[in-house]
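The other protein chains are all here in position, but one chain of the complex has been omitted.
This part shows subunit A:
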Amino acid sequence: MDDRAAIELDGVHKEFVVHGETVQAVRPLDLAIGKGEFFSLLGPSGCGKTTTMRMIAGFEEPTGGTVYLDGRDVTNVSPNKRDVNMVFQSYALFPHLSTYQNVAFGLERKKVAKAEIRRRVGEMLEIVSLTGMEKRSPREMSGGQQQRVALARALVNGPRALLLDEPLGALDLKLRQQMQTELKRIQREVGITFVYVTHDQGEALTMSDRIAVMQAGRIEQLGSPREIYEKPATRFVAGFIGTSNLLDGPAGSVDDGIAVLTYGPGERVLVPVPDGVRPGDPLEVSVRPEKIDLGRDEPATAGGSVLTGVVTDVVYHGTSTNYTVKTAAGADLVVFDQNAYSAEDLAEPGDRVFLTWSAQHSYPIGVR
């Protein structure tokens, strides 16, 4: 019983008809979200994140497919009878009720005894650090405080899963980061499944156990933050998550699971590939900017990838300096250099430089 997923989508899809035209908001999705998992839906605007979440909550009826909560088919169950709660992007706090009444709303609907309500609301307000604000009305609170009321109002019901639709979207950067930590702490404390919608990749990477990267109503890749970042399955994921350098070319030799792409004398890219890749197969290689070393001198031992190029841009970012290098191989590569180790810039625009990185830092996109 306990290995049952908290939320399961089976071929769930949604079409809207807008002015006679059919919009595929969500294409058939298969998805299982485990108990206690912090699961993020990440993707650009309009990719279907909110629609997916609203189908789980019951506000949107799927055009097809089945939604399961704890193994129970709830596809045709109305939202007020589903054991999940949602934190709305706009918070949707009841403006005519106090903080206490807002948080107590769900428990009152379940006819929980008054004393029990008082106890649980008090406990929950303590968890979200709002003790003492019981009597305030939503408009007498700051954005961050309202956000926490919304969170408490949902969590106090002890739902099977909490659905959060860009809950930090309205907050400024500082508060956002603070709330990210706070949310993560609360999630660990209450141990409830979180489904988190965001279009902020940094947020998704730092908070999630698993991420589904969505694009145009489809899941492009599903995996841990590390997998998504280090091993992007598609060009889209590589570009959407962080900065990625992409290099194309046919595999030259394939030796011992390592393919070599040759671009010129002494210029080559090494990439680990699975069995089945033959010399001559086209490859697309992704390499993250912080994995590349940049130097003016020819590298002595060239065991890994080596490319040459001319620096076109140097941007200082505080913790790191970013270099853009136009390579002889044809691609513009971005290199991040941690300023902890370099007292001054490694190169200036116009300098000829060598880029090196080891074979395991290359990743072949779309090769299985």
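By our rule, contacts are C-beta pairs under 8 Å (C-beta built on N, C-alpha and C of every residue); 3 or more make two chains touch, one makes a residue touch a chain; residues count from 1.
Note that contacts and distances are computed from a predicted model.
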For the chain that's not shown, choose its UniProt protein name out of "dihydrouracil dehydrogenase (NAD(+))", "Indolepyruvate oxidoreductase subunit IorA", "Spermidine/putrescine transport system permease protein" or "3-oxoacyl-ACP reductase FabG".
"Spermidine/putrescine transport system permease protein"
Per the whole complex, from A:Pro95, A:Gly191 or A:Pro265 the residue touching the absent chain is A:Pro95
Which of A:Met86, A:Met179, A:Val213 or A:Val254 touches the missing chain? It is A:Met86
Which listed residue (A:His19, A:Lys110 or A:Arg226) would be found touching the missing chain in the intact complex?
A:Lys110
From A:Glu140, A:Glu189, A:Glu298 or A:Asp332, the answer for touching the chain not displayed is A:Glu140
Touching the absent chain when the full complex is considered, from A:Ser40, A:Asn157, A:Ser244 or A:Thr308
A:Asn157
In the complete complex, which positions of subunit A touch the hidden chain?
57, 59, 78-81, 85-86, 88, 90, 92-96, 105-106, 109-110, 137, 139-140, 153-154, 157
